[in-house]
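One protein chain omitted, others in place.
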Amino acid sequence: MVIGRGRETGANGRGFCYHYASGTALPVPADESRACPRPPSGSFLEVMPRMIHMRNVSKYYVEDKPALVDVDVEIQSGEFVFIVGHSGSGKSTLIRLLLRELLPTTGEIVIAGQDVIRMKSWKVPYLRRNIGCVFQDFKLLPNKTAYENIAFALEVIGKSRHVIRTQVPEVLRLVGLEDKIDSYPDELSGGEQQRVSIARAFVNRPPLLLADEPTGNLDPQTSLGIMKLLERINKTGTTVLIATHDREMVDTMRQRVIALEGGRMIRDQDRGVYGYVD
Amino acid sequence: MVIGRGRETGANGRGFCYHYASGTALPVPADESRACPRPPSGSFLEVMPRMIHMRNVSKYYVEDKPALVDVDVEIQSGEFVFIVGHSGSGKSTLIRLLLRELLPTTGEIVIAGQDVIRMKSWKVPYLRRNIGCVFQDFKLLPNKTAYENIAFALEVIGKSRHVIRTQVPEVLRLVGLEDKIDSYPDELSGGEQQRVSIARAFVNRPPLLLADEPTGNLDPQTSLGIMKLLERINKTGTTVLIATHDREMVDTMRQRVIALEGGRMIRDQDRGVYGYVD
Amino acid sequence: MSINLGYFIRESVVNFRRNWVLSLGAVITIYLSLLLVGVSLATSVVVTNIVKSVEEKVSIQIFIKDGANSSDVTSLQNAVAKDDLVKSVRYISKEEALRIFKEQTMKESPEIVEQLEDNPLPASLDVELKDPRNVEQMVVKIKANPDFLKVCDRPDKPEESLKYSEQTVKKLFALTNIVRVVLAAFIGMLAVVSLIFINNAIRLAIYARRKEIGIMRLVGAGNWFIRTPFLLEGVIQSLIGAALAIATLGVVRAALMPRIGEALPFLPMSVNTTASLQISAVLVVSGVLIGLVGAAFALRRYLKV
Partner (left out) sequence: MSINLGYFIRESVVNFRRNWVLSLGAVITIYLSLLLVGVSLATSVVVTNIVKSVEEKVSIQIFIKDGANSSDVTSLQNAVAKDDLVKSVRYISKEEALRIFKEQTMKESPEIVEQLEDNPLPASLDVELKDPRNVEQMVVKIKANPDFLKVCDRPDKPEESLKYSEQTVKKLFALTNIVRVVLAAFIGMLAVVSLIFINNAIRLAIYARRKEIGIMRLVGAGNWFIRTPFLLEGVIQSLIGAALAIATLGVVRAALMPRIGEALPFLPMSVNTTASLQISAVLVVSGVLIGLVGAAFALRRYLKV
């Protein structure tokens, strides 16, 4: 329950260049400045005005029963968007399409100018390194500790051990897990695992952050802390897309809301609310 | 989104002896009556006035950092209890102790008159067959379809194929998954998996139902349907214990609430609320 | 709890089909292991045949002095023929001995034999034994026979009148014993190796499904409820593996054996039908046993409550 604490400690400037760890810009030490430009120069995903473009996207896992039908979504760089919908309405499917975990049955998907569907398969890892993703089922590596799980995301993009050793504890602190650094996933509670997954998603400060139900296993207070953190991350320019059921959170944040129902987009509303009063 | 529908269909009495599938008692067909007595005669867990008794229970996974400290809980047969608390406060640990997935470091646990700690290991399966449990991470068998996963819980207790073939589709319908009967867990959305887990927990109508975060992956409307279902199950005499973060649900239901904080019981309140306004 | 046999069988078959990577792995392991065992069993059959055919050639020759009383010879022959150890006794006259000598030993320079003025070779009794291992024992018996001293060609040195190529016999037995020991060791080694392989495969299979097993536990499944499908699956895999191994050996026997036989006509290389049926039976039984035992051991390790 230390999201607040984490934020404050972040603010007293340990020399770590997490811009969104505090409201004020921190002095960036010389040896770190190369490692932490945001947006990364020469990034795979250039900063384009249009971050996500989906047109006429449909996904049929099995014939007859589509998981997504004719979805058109345009998301600009720097937006903060909620995706809401009943269980089974296609939220996770949409996120998995953006991560190219799946290919759509029809339609086109362009992320930051890159055609995701026609992308060469060797390029896919580079796409994914520029998208942070919080998975609904966490997807932590069971043989790695919390620290190693997060470090892995940095090792993949070839960060130096020095950078890893400073950044990983910092993000773990931001999600309130500084004392669980060496725990394996099966030694963590559900909410703790979810927070490790969140930390992994933004540790390499990707231009695009996808989160599938990031607070499903968290109590309201911790959820709020995570949401505030995501908002801060968004403020530094990261595009954030969150699939969620958390009515309270959606209603509090008053951001753009896209609603799905049976795979169809039924609502796209700026400064929206969760909807469905029952 | 068919919890409502499920309930209604349940009420038009297909000859299935789910007492809690409808508000009114159903006529029980002769050939089913033997298979469906509630409480089961000669059940392993006798219906005792005191269902759960925990005294001085502490659990240390590692030294110094206890997950539970000196917890005393008394739950009578037929009660409906919420356990709330921050992420990592020990809710899942408490449930795993009741299921004897873990043994406590100190203290005593008695369920329906059975000493869980000194229980012979060959008796443990019989204990578990009388406790339905919804796990936070679902724990569905990946090689079995939704149908087979639920059927498994009945096969374990030696139910006939006939009973299985009528009851399994019925409970799947109650949680709104009648059209996902033959889907494997990785073909189901997060919420659908959670509902399969819920269906499995109550399909053999256990005297005690434990649920760890049963609506974490469900939208508010589906959550409410599930809660209503759990309430009906409780009305038929089943003791229900739910660990949850869903403030809305706890506040609506107005049932007994036990709050944990850092492994200690800090509140035990009849007709309580979630608490912690922030 | 009513035990649901149908459930277990269905379960094992379904598991077998769904986890085909694991199943295939186990089947391949068992198949190869049993194939190795089968090959070595067949080899041992062949070698035993060869050894037998060589052993059969071991016989005792009793040399008879020229002009021995023929009734004495007959009585010796009868006495020896009646012995339990003896298979047959054959009288070889001087003339026959010379002919054999000329045809076999002197085949390449028969002119030497023609130079001989008179026949230097003695007549003899050729004693063939039921089991050549008893040769020493039989020699003692013959020496003890009173007729022997009467007819033998060197009464002063009776042992010179008996020929049974002592050394050849000893060497041969040394060799066949070594061959037997080596083969037994080899088969033993292969059996152990196969057992380790199979245990290993099952261990990996259970390791790969440890989560599943844990979940079954938590839903209230008892030890045997969890174990039985694994055991049955092990048996199914073993049976398939054994069937494949037997089929392969059958093909090899049908296709290769005759050719080897042609190439090596002087060695009896055949494995007869009885032997190959026995080998098949051994493979099936040991396959199933190994499967069961391996699965049981592996399960013991991972399936404590």
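All chains are identified by letter, namely A, B and C, in their written order; residue positions are counted from 1 within each chain.
Just so we're on the same page, a contact is a pair of C-beta atoms (placed from the backbone, for glycine too) under 8 Å apart; a residue touches a chain by one contact, two chains touch by 3 or more.
These numbers were taken from a predicted model, which means no experiment stands behind them.
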Which displayed chains the hidden chain touches across the whole complex:
A, C
Tell me which residue among A:51, A:68, A:133 or A:177 touches the hidden chain in the full complex.
A:133
Touching the hidden chain in the complete assembly: which of C:29, C:59 or C:280 does that?
C:29
Kindly note down the residues of chain C that lie in touch with the hidden chain.
21-22, 25, 28-29, 32, 35-36, 39, 105, 108-109, 111-112, 115-117, 120-121, 163, 171, 174-175, 178, 189, 193, 196-197, 200-201, 203-205, 207-208, 260, 263-264, 266
To test your reading of the contact rule: which positions on chain A touch the chain that is missing from view?
99, 101, 121-122, 124-131, 133, 135, 139-143, 152-153, 155-158, 160-161, 200
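Definition applied: only the chains that are shown with their structure count from here on.
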Between chain A and chain C, tell me the centre distance in angstrom, where each centre is the average of that chain's C-alpha atoms.
70
Determine the centre-to-centre distance between chain B and chain C, using the mean Cα coordinates as centres, and give it in whole Å.
64
